[in-house]
Every structure is written in C-alpha cells, then in structure tokens.
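Heads up, the thing below is written out as structure tokens.
Here the complex is missing one protein chain, while the rest keep their positions.
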Amino acid sequence: MQISITINGETVTRDVEPRRLLVHFIREDAGLRGTHWGCDTSNCGACTVWLDGKPVKSCTVLAAQADGHEVKTVEGLETADGLDPIQQGFIECHGLQCGFCTPGMMMTGRALIDENPNPSDQEIREAISGQICRCTGYNNIVKAIRWAAEAEASSEVNA
Amino acid sequence: MQTPAPTDYVRATSVANAIALLEEHGEEARLLAGGHSLLPMMKLRVARPEMLIDINDLDELRGIKVEGDELVIGAMVTHNEVLESPVLAEHYAIFREAEKVIADPLVRNRGTVGGSMCQADPSEDLSAVGSALKASVVIQGSSGSRTVPLREFHDGPYTTVVEPNEILTQVRVPIRPGAGSAYEKVERRVGDWAVCAAGSFVVVSGGVVTDCGIGLTAVSAEHFCAPEAEAFLIGKAPTDENLREAANLAAAATDPSSDQRGPADYKRHLAGELTFRALKRSAAASQGA
Partner (left out) sequence: MTATNEVPVSAAGNPIGFGSMKRVEDQRFVRGQGNYVDDVNLPGMLHSAILRSPFAHARINAIDTSAAEALPGVVAVITGKTLEGIPRPSLLGDNFAWMPTLSYDTQAVLATDKVRFQGQEVAYVIATDRYIAKDALELIDVDYEPLEPVMDAKRAMDPDAPVIRDDKGQTDNSITDVHGHKTWEAGNAIGTSEAIEKARQDPDCVVVTQEIMYPRVHPSPMETCGSVAYMDKVTGQLTLYTTSQAPHAHRTVYAMVAGLPEHKIRVISPDIGGGFGNKVGVYPGYVLSIIGSIVTGKPVKWMEDRNENLVSTSFARDYHMTGTVAATKDGRILAVDVDVLADHGAFNGVAQPTNYPAGFFHIFTGSYDYPNAHCKVTPVYTNKAPGGVAYACSFRITEAVYLIERLVDCLAQELEMDPAELRLKNLIKPDQFPYTTPTGWVYDSGQYEKTMRVALDMVGYDDLRREQAEKRAKGEYMGIGISFFTEGVGAGPRKDMDILGLGMADGIELRVHPTGKGVLRLSVQSQGQGHETTYAQIVAHELGIPPEDIEVVHGDTDQTPFGLGTYGSRSTPVSGAAAAVVSRKVKEKARIIAATALECSPDDLEWELGRWHVKGDPERGKTIQEIALLAHGSLELPEGVEGHLEAMTVYNPPNLTYPYGCYICVVDVDPGTGQVKIRDFVAVDDCGTRINPMIVEGQVHGGLADGVGMALMELIAFDEDGNCLGGSFMDYLLPTAMECPEFRTGETVTPSPHHPIGAKGVGESATVGSPAAVVNAVVDAISPFGVRHADMPLTPANVWRAIQGRPVRVDMAVE
C-alpha cells in the first residue's frame, strides 16, 4: 500500500507492506537512522519518536497507522539556530555514553519540557521510565533534561 | 528485529463501518486500537490476523464525560487521558492511581481503555479497577448495542463476551457521592505487569460502610472481584480489624498460580495485604481523611 508520512516536516511517500513497522519506515524507507530499536516488546524505548506531537514507541506502531500523520525524530531537533537545548543538555551533562538510547531519551525529554517547562527530578524519572539506558544509570540523563528545561526558562526570561 | 507476518490493513471510517468490516472479514480480522498488546503478539507471530481494522480515526469512541449519574469513558480513550482526566480524578482517585502504574508513559500515549479491556489479560489493571467500581461496558454489533456489567464481561483469561463482529464502545461507571477509592499494586519493576494488585472503593456513612467494591488482578479472582469480602463489609465500621477480615476473604477468593513474578502463596498473601491497604485508604478518603 502507498503511504505518506510527514517526517520532520518533509513528506515521505513509499509503497510498503501493511505489516511494516514505523521504525523500519523511518530507518530504512526514509533513511533516518538516528531512531534505533532495542527490544521488540515495547519495553526499551530506543525507538521513541513523536507521532502527532506525542512520544511513542515506533516499533509498536505500523507505518500504515502513521499514514497522513506527522512524525518527528531526533534528526528534527536541530534547527537553523543550532542544537535544541535538549541536545545541548545531553552534551553538557554527559547524559549519554554509547548513544544508542539517546535519541529516544531526547525525544521524551523534549516532549516533557514542552508540557511541563519546570519538571522535578521525579517527574523526569517518571517520564523516561519506559526507556532503558544501560550506560548512565540515569543520573546524568535526569540532569540533562533538567539542564535543558532550565536553559530554556532562562533564555525566555532574557528574551 | 522481530516482524509481523503478512497482513492487510484498513481504516474504519465509523463504528458502523468497523462492524461491517468485521462482518465482512470474519474471524481472521482484528480491530487495531492502540496496538500495544496486538502488535507485540504479531511480532512474536503468536497472533496472525489477516486483516487489521484500524479504529484510531473513530472520534465517536473518544472522550470522557458525565452522563446523568455515570462517568462514560470512550473505548479509544488512551491510558494517559484517563490518568490526566480531572473528571475521573474528581470522582475516583483509583483511576489516577492505577493508570500511574500501568505500563509506562509512552505506552500510555498509545494504549487504550477498550483495547486493554478486550485484550483481557489476566494481569490487566483496568479490569480490576472496573470490577471494583462495578462498571459496565457497552458493546455494539450490527443489530445494536448491549450493556454488560464488567463482572460478567470476562469469559476467562484473554476471552470476553465481545463477539468477533462486535466492538466495545464505552465503559460506564456509576458516580457514588462520598466514595473513596484507591489502587495498590506490587510489580517487580515499574512498567511490569502486576504480581498482584487490588483496587477498591468504599462509601462510609454514619460510621459504617454502606457501599464498597473490591477488584483484584493477576491472582485469578473470578471476574477480577471479591464479592464475599464486599458483602462482609457492608454495615460494618471500617476498623482495621474489619478491613483485615474483608481482605482475608478477598485473598481466599483468589486462585493464583506460580510464575516468575512470584509463587502462589506470595500472591495470595499480597491479595490480602493489598486489599487491606486499598480498603483502608478508600475508607479514609470517604471519611474525608
């Protein structure tokens, strides 16, 4: 079947099998390999992207379900103005090591800050509780998301 | 990565259209709601429907509202919508407490109330919540709709009274002024299925329990409920002693099996312990504590 998904503002149209998973559409059909997969059972969250503005696990959504919808991936975070604060936060706070869970973590972190500009550490931990990181023990991921929230808050004050 | 077996896909345009599609494709068709139970099973190739009928476009299945003295939750309401619903929170704390421990925030963005109910996993939380609240569900077929009490909804693990050509459209919960409610769950880790969970509502009036409901999941309680324990409490003061006795009756009504979440004796113990804790907090809430 032919489907069109708008990914990071660009519409990608492909002929796919109905069974094709969204994560494969993103990685292989759209060629955006920053979205990873890690578990098959929707436990790890390495495949997290936004579907219509909400973070979801793209290994548990069919590409066909996203037909006509909007997807945002890690590649859509950076703008002409530079890195998104969530990306900068992960660099500043050493929020990543192997980098495999990082795109998913950043997508969730970005969504959290959009909804709750001043999240507590506990709220951050809850927000990422459907995602696994094997390297960082989460300490610095929590810090990175908080860094981004604070950076954004202070830049808005200054603006 | 695991991949589903070949299948077909169609988007339903209305509930009536979805029912027509179900009738057309027969037992090989499955409704696709949030997909967070069905797609993992398809990837494992345990489920291999030949046709997926996507009902995500059906706005008539969305929304949480009050109708008369009932709360009405659309089948396609997501777990996060339940979690964040002010109207549900106003009447029953149990919704928020249960939803906070169902899967994880990302899954809750996709997973739906109707999907969870119809999956009928014996460890599913909303079944215990609905059973505790003595909710009912509305099931629609080509010849009209019927309302089924949740305590008559399940036919056993993973099976319900919803026929292959029917759709669950709503969950309806009676509003009970003065009710307190609570949910207690033990899981091995956040996001895991319950080892055991207990939910309850209690209405205390004039110092005695005038109405209550107890729901239990993951411990093979028939219809996820404990009616003997409820009956015991009616008319009694919500003392620790009485609540503990009710909890013991609830535990006695379970028939858990051993698995990697824990041995049967532990689960039965938990059924009692968690029922007691839920009842105690429910009763306290009802009394404005």
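Lettered A and B in written order, each chain numbered from 1.
Keep in mind that, in the parts below, a residue touches a chain if its C-beta (ideal position, glycine included) is under 8 Å from a C-beta of that chain, and two chains touch if they have at least 3 such contacts.
Because the structure is a prediction, the values reported are computed rather than measured.
Q: Which of A:Glu70, A:Glu92 or A:Glu150 touches the chain that is not shown?
A: Within the whole complex, the residue contacting the unshown chain is A:Glu92.
Q: For a quick check of understanding: of B:Glu90, B:Glu152, B:Asp240 or B:Asp259, which residue touches the chain that isn't displayed?
A: Reading the full complex, the residue touching the unseen chain is B:Asp259.
Q: Residues on chain B that touch the omitted chain in the whole complex?
A: Here the touching residues of chain B are 1-3, 5-6, 45, 104, 186, 188-193, 195, 258-263, 266, 269-270, 273-274, 277.
Q: Using the document's contact rule, name the residues of chain A that touch the chain not shown here.
A: 17, 19-20, 24, 27-28, 32-36, 38-41, 43-44, 46, 73-75, 77-78, 83, 87-88, 90-92, 94, 96-103, 106, 121, 124-126, 128-142
What we mean here is this: only the chains that are shown with their structure count from here on.
Q: Distance between chain A and chain B based on Cα centroids, please, to the nearest Å.
A: Centre-to-centre distance between chain A and chain B: 30 Å.
Q: Show which residues of chain B lie in contact with chain A when the two form their complex.
A: 1-9, 32, 35-36, 39-40, 42-43, 52, 54, 56, 103-107, 109-110, 190-191
Q: Applying the document's contact rule, which stretches of chain A touch chain B when the two form their complex?
A: 1, 17-19, 21, 23-24, 37, 40-43, 45, 48, 54-57, 59-62, 64-65, 108, 126-127, 129-131
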